[in-house]
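Just one protein chain is left out here, and the rest sit where they should.
For subunit A:
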Amino acid sequence: MTIKSELTEQAETSLESSEKITMTHSQMKSLSYRDAFFLVLKRDITIALRHRDDIINPLLFFIIVVTLFPLGIGPEANTLSQIAPGIIWVAALLATLLSLDRLFKSDYNDGSLEQMLLSPHPIFLLVLAKVVAHWLITGLPLIFIAPLLAVLLHLNEQSYGALILTLLLGTPVLSLLGAVGVALTVGIKKGGVLLSLLVLPLYIPVLIFATSAIDTASIGLPYSGQLAIIAALFFGSLTLAPFAVGAALKVSTN
């Protein structure tokens, strides 16, 4: 019973500080793990929808970076279709990197991150909810826009399935690994450049296997092996990264 009353108390304080969630008292009393997860998820998505720039700007960045490459390299269709997987994926990495900052920064600044760490729910769950929200806001739009850019780059027609599947499995990995980097740098004033130095080396395996899957698909060979490895990276980071994020957040908020 005491645990439960503590729980409601903490939920109340976290609400007071953030004032971003509207919820009835009866809901708070029975805040199960699943409720907590979806509450954080809903909250993050609501905030993001109210700041649409945060969703649109990385997407615009993604599009602009991709259009720069044909201008720099030349408009020949053969060359472009050869380098299209790499360009799209590198642009996706950079766009994710750009959007990572908003994952914890505003919560850190207004103090709701600390309240979240103080709440009785496992950090793993809350972190996972925030990362899922981040992926829904930034990763998913990339997947919708990627085929359009693939047309611009004359990607081989056989590779579209591979492109979508690798993005679908790979972008969550980017969000998860990126969350570790953001959690480590959230307390630092100029964390942005440092973040790219920390996170980009960790993205290399995803980049390698994703582009190789798309390349393999373009010559009509099965690419299930590469997909399996990206899936393994996804599940590995899904289970391990939130722990690292939790530990890093504890360090950052001190």
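As a convention for this text, contacts are C-beta pairs under 8 Å (C-beta built on N, C-alpha and C of every residue); 3 or more make two chains touch, one makes a residue touch a chain; residues count from 1.
Note that contacts and distances are computed from a predicted model.
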> Name the absent chain by its UniProt protein name; which of "Na+/H+ antiporter subunit D", "Ligase-associated DNA damage response endonuclease PdeM", "Heme exporter protein C" or "Branched-chain amino acid transport system substrate-binding protein" is it?
Replying inline: "Heme exporter protein C"
>> Using the document's definition of touch, tell me which of A:125, A:140 or A:202 contacts the absent chain.
In response: A:202
>> Among A:73, A:148 or A:240, exactly one should touch the missing chain; which is it?
In response: A:240
> Residues on subunit A that touch the omitted chain in the whole complex?
Replying inline: 177, 180, 184-185, 187-188, 190-191, 194, 197-198, 200-202, 204-205, 208-209, 212, 215, 229, 233, 240, 244, 247-248, 251-252, 254
